[in-house]
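The structure appears right after this line, and notes come after that.
With one protein chain removed, the remaining protein chains of the complex are shown where they sit.
Now for chain A:
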Amino acid sequence: MPIATRKRKADSTTASADATSEPQRKLTKVSKALQKDSISQEQAALPATPQTLTSDKGMDSDDDFNSVASSMDLGEEMSSSVDFGAGESDVDIDDDYQDDGAFDATAKDLAPKRKHFEVEFKVYSPQDIQSQQDTQIAEVANLLEQPSEATAILLRHTRWNKERLIEQYMDNQEQMLDKAGLGQEINQNPPRVVVKNGFTCDICCEDGPGLETFAMNCNHRFCTDCYRQYLTQKIKDEGEAARIKCPGDGCRKIIDAKSLDLLVPNELTDRYHQLLMRTYVDDKESLKWCPAPNCVYAVECGVKKRDLNKIVPTVHCECKQSFCFGCTLPDHQPCPCVLVKRWIKKCEDDSETANWISANTKECPKCNSTIEKNGGCNHMTCRKCKNEFCWMCMGLWSEHGTSWYNCNRFEERSGTDARDAQAKSRQSLERYLHYYNRYANHEQSARLDKDIFHKTERKMTLLQSTSGMSWIEVQFMEAASQALQQCRQTLKWTYAFAYYLARNNQTEIFEDNQKDLEMAVENLSEMFEKPTDQLAGLKVEMMDKTTYCMRRRVILLDDTAKNLKEETWKFNVELR
């Protein structure tokens, strides 16, 4: 694989090197891209499917690139590559084409512009993450002239912030080493097991001759058995790795990988490195584990926390899971994370209760406490604020004069006001329920769609045997089913989004888009109900409808994301 795997700027030297070394290959690449483009123009509008660079070579080349561009600021590099605008910079690498390896200016021109709702991201396998760490460690180790084990500890200490580490290290080497839990002369003193006679281990009180002992450079010496047990306990039972301290009382020295390898059995070192990897991803803001159960991949995305009000960074893992990089919840475009959190919370404590409240209660016209009248006369006294009012007209009881227990004061002012206020709160409740019911409906339907998906599979087999179609020819069913699920997921969140949206001209466009998608989805959904023998004849229609659904979805998402980015949406809550 050539070095310029993901070139950001057309570097003339590397580009020409590419051209000369692999002209053939480049040609096929371009034609492949072309083909892809013409076959499925619609598909191109689908969210990009990322391809992992599983080969270490790919990784290396990427890091090479970074190290060429700026010797030691990977963090900087990544943040500068965050790009919300689709086409205005030279960064737009469409993820669709990442698997094509070297693609250059020619291929780039063919690549479609990135949509507003798409973000740039990369999926890494555990091997990728490991080599990423190794490269960074090697790089910094070189610079600091520290062994790689110590460098790893230093880097973990500064949460993989190279610049900060180097700066602090150059500032005050001793202090930095001490803070990170390292000693001075780690260089001269490689870890080794020593047999010491006349030694008593402070842990097991063993003092026999020929006792194997170990100590880090803090000189807290214990027998290797105890050290091993201690480390086993830490790694196995407590799940610690990056910050295991010396067993000595109050000692802050951190055990390094080399010493650990020396002391514990292999299966434990595996676990140790696994845990280290976990802390690496957890430590970096630009990396997140895919939240799908048992998924081993991590995703890198440059979207920062502070930008989450302007973008919904949905990423797609190798394992097919689509999730939001901001909050790791399942894909919730077009609704920004804050609103999602609010909405979920609101639904948790409100929805069903609200239904009942709406049907069975009224509110005190003074303090708005919710009151259920379960018998008795119309003379109400609010338990909370002691306000006396009439249940029928909601007016002040004192204004009822002598016509007690028989409300005929329909025109009283206080009553009208109270009814107005109540109507208002009722209205807001109904507004919420309006959106909630639609949200819940799509959630429910999405669940049913899962069933449809399984039915689809059965239908597909059936279709193959009845119509004589080949497996590849019945794939349209699966495509349709998946489109359906995706669109429902989007629709669901448009309702949560709409709930928080303040009404203006923009919202009308939004609602039109929403309506169009909704109709397209229902139309497609309906087709699944058709008997299997008709399906073969409906293939074209189904494919058309699938395509249309996906197109409507893209239109809706793109428009919403664009306005979100430009901050033209007005919300009826603060985005906090």
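Everything below uses one rule, namely that a residue touches a chain if its C-beta (ideal position, glycine included) is under 8 Å from a C-beta of that chain, and two chains touch if they have at least 3 such contacts; residues count from 1.
To be clear about the criterion, contacts and distances are computed from a predicted model.
Colleague: Tell me the UniProt protein name of the chain this structure doesn't show, selecting from "dolichyl-diphosphooligosaccharide--protein glycotransferase", "UBC core domain-containing protein", "Large ribosomal subunit protein mL38" or "Tetratricopeptide repeat (TPR)-like superfamily protein isoform 3".
Modeller: "UBC core domain-containing protein"
Colleague: In the whole complex, not just what's shown, which of A:V123, A:C226, A:L287 or A:C337 touches the removed chain?
Modeller: Considering all chains, including the one not shown, the answer is A:C226.
Colleague: Just name the one of A:D134, A:D202 or A:D516 that touches the chain not displayed here.
Modeller: Within the whole complex, the residue contacting the unshown chain is A:D202.
Colleague: So one chain is hidden, and I want to know which residue out of A:P147, A:G248 or A:P291 touches that hidden chain in the complete assembly.
Modeller: A:G248
Colleague: Can you name the residues of chain A that touch the chain not displayed here?
Modeller: 202-206, 220, 222, 226, 229-230, 233, 238, 247-251
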